[in-house]
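What you see is the complex with one protein chain gone and the rest in place.
Which chain is which? They are A and B, in the order written, and residues in each are numbered from 1.
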Amino acid sequence: MTTSTTVARGEAGFEGSPEFTSGRRGFIVTTLRDQPQAIIGLMVVVMFILIAIFAPLIATYSIHAKTGPIYQAPSSTHWLGTDDGGVDMFSLLVYGSRVSLEVGFAAALVAMLIGGTVGVVSGFFGGWVDVLLMRITDIFLVIPDLPLIIVVAAIFGRHLINIIIIIGIIYWTSTARLVRAQVKSVRERVYVKRARSIGAGNRRLVVKHVLPQVAPLLIANTVLTIALAVFLETYITFLGLGDPSTVSWGKLIENSFLGNAVLNNAWWAIVPPGVAVTVVILACTMVGQSMEDALNPRLKVGHLAVRRFRLRPLHGQLDNE
Amino acid sequence: MSTQPVLKTNDLHVWFDLSGGRELHAVQGVSFELRAGERMGLVGESGCGKTTTILALMGLLPSSASVAGQVYLDGEDVLAKGEETVSPHRWRDIAMVFQGAMNAFNPVKTIGAQIAEPMELHGTASGRAARAQVRELLELVGISGERADRYPHEFSGGMRQRAAIALALACQPQVLLADEPTTALDVMVQAQILELLVRLTRDLGLSMILVTHDLPVVAQVCDRAAVMYAGEIVEMGNMSTIYHDPRHPYTRMLFAATPDLLGDEAVVSIPGAPPRLDHEIAGCPFTPRCDTAFSPCPTTHPRRLDVGSGHEARCHLNDHLVAERPA
Partner (left out) sequence: MSAAERETLLEVEGLVTRYPVARGVVGAVARRPKETVHAVEGVSFTIAPGEMVALVGESGCGKTTTAQTVVRMVESESGVIRFRGREITRLSARSLRPLRREIQMIYQDPYESLDPRFTVRDTIEEPLLVHRIARGKQEREAKVREALERAGLTPPDLFIDRFPHELSGGQRQRVAIAASLVLDPKLLVADEPVSMLDVSVRAGILSLLDGLRKDGMGILMITHDLSTAAHFADRIAVMYLGRIVEEGPAREVVRNPQHPYTRALITVVPKRDPNEQTTPQILTGETPNPIHVPSGCRFHPRCPIAEDSCSRIDPSLQRPRDAATPDHRAACIVTAPGPSADEVGPGGHGSV
């Protein structure tokens, strides 16, 4: 039979690991400092956001008018050539970033809100609430994506807002599970029990004690969801289920196929939007992954590395210091 | 009976790399001897370096560690070439019961298989001979031999600790290092384990180093004790001598901070905290917390001084006894 006493920590000469104590800002700063790929990823994402915001200033031509010959190769006047309607590709790419990123961020936000709420409620209250919510989550997990998208497009029409909602619905479940697991673990922490024994109500416990522990994980997960959402939007639009009145990178790729870009050897109509999507997804993944890695408790000593200690020659004879 | 020590360390140092090019000087010049059949306690609080010291004896330090000094096992310097010279001795001549070993058993292997593992790894026995030895070992530590085919979850905490001891004895070492072997156990089970350890040292001529923060345990079970503070041995000697005639204020204050079951004296805590070991400390590391510090303490690091037969201390209060302990 064992008691639960253990010797106070700090033995073996190792320093205690730094904990995430100084709030969200501290965590993000630590992540960026320790993992250079996070900085690169963040810079790329910020760059695209700026491109989207300042699109009118960056684009060289209007995207609603024919400003050059059909499928003209990249030149000094049209940096990325023109598409099958004579519209400048570069400007299309710039304006396309707006919708792609908009949908990506908005859908991820929807997923985060729904998933986060379900996860917190499910994890914190447990019991039948938990069981019910988890079964609902399972149902949503099981629904196949593409048929759902097709059905929604058919019934509710191909509006941008529907696309955002659909993508959010597809991705909230994994967020919910992640958050639920974290909330369950935090709920059992001694400081939460202590706060409860002082008399704190559920609202205070969740808002002040549980959410701050869950937030970093949620943010990391949301960033990764942005990457997925951007991809899904591209995919949906490419299949022709996107909003016909908007221009996104997926739309550009769709157009290029509809306009026989391949037959015309017009690589500039296909490749740039594809590259743009890839780069954005990569960048978001780099940032999100770095955050997730930073949140994992690092093992101080990898036991596989034991026994590889170094020898140092003794300086001087015995301890005369 | 041979008087050559079974284990001897000489000026053992261990450093750990820290971020930013700094180093943690975890063990600072530890020297001691251990004779056959002797039970020595290595006592100290968290961060004093006692666990790191015994890990160094087994060569179980990570790549972020650097080691200096000598560790002699039966006369041979096992740290001479690092892992190369240590590994032949590991488990065969010196073995360890780790902190929390009772919880470190592989849950999907039988206890018997796990105790046989080092035998096969180190080539001391295999197959049927190994299985027979496993049963013998289990009986030796007070577990029925038939339980060799059971899984760890079928054993209670105390029995798992016995199994951990059997595992350490698998290759019949001469030296057993026990790191907090009874800390997580109930006092009655603790008594059983301690009794087992005493019996093993007596019957097998095993030498033992018992690492713990629990002074009364050492008082009950060990012949000698070394008190560690800030990476150094600040006092070492016969158990009774250390208790009745402590020559280092930390030893005295540590005893005073430990409640005695039947004693009446007030229990007094030691103010302050141990120093950080990531920079060089001038003078005696205990100075800020010491109640008898005087002029040499903040500036001069105390040497090991011989204060009686087999009794040494690192404290300026003993400076008047000029004889310095020889190398």
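General observations
Here is the rule we go by: a contact is a pair of C-beta atoms (placed from the backbone, for glycine too) under 8 Å apart; a residue touches a chain by one contact, two chains touch by 3 or more.
Nothing here was measured: the structure is a model prediction, and the numbers come from that model.
The missing chain, though absent from the view, touches A, B when the full complex is examined. Summary of contacts with the chain left out: across B:Thr85, B:Thr124, B:Gln220 or B:Thr300, the touching residue is B:Gln220.
Looking at B:Asp186, B:Asp245, B:Asp278 or B:Asp306, the residue that reaches the missing chain in the full complex is B:Asp186.
Only one residue in the set A:Val142, A:Ile155 or A:Ile198 touches the chain that does not appear here, and it is A:Ile198. Those residues of chain B that touch the chain absent from the view are 45-46, 156, 158, 186-192, 194-195, 213-217, 219-221, 239-240, 243, 253-255, 257-263, 267-271, 273.
Chain A meets the missing chain through residues 1-9, 16, 18-23, 189-195, 197-201, 204, 208-209, 212-213.
Here, only the chains that are shown with their structure count from here on.
The mean-CA centres of chain A and chain B are about 49 angstrom from one another, to the nearest whole unit. Contacts from chain B toward chain A in the complex involve residues 11, 13-16, 18, 24, 26-29, 45-47, 49-52, 55-56, 59-69, 79, 81-83, 86-87, 99, 102, 156-158, 180, 183-186, 189, 213, 231, 277-278, 301, 303-304, 327.
The touching residues of chain A, counted against chain B in their complex, run 1-15, 301-302, 305-315, 317-321.
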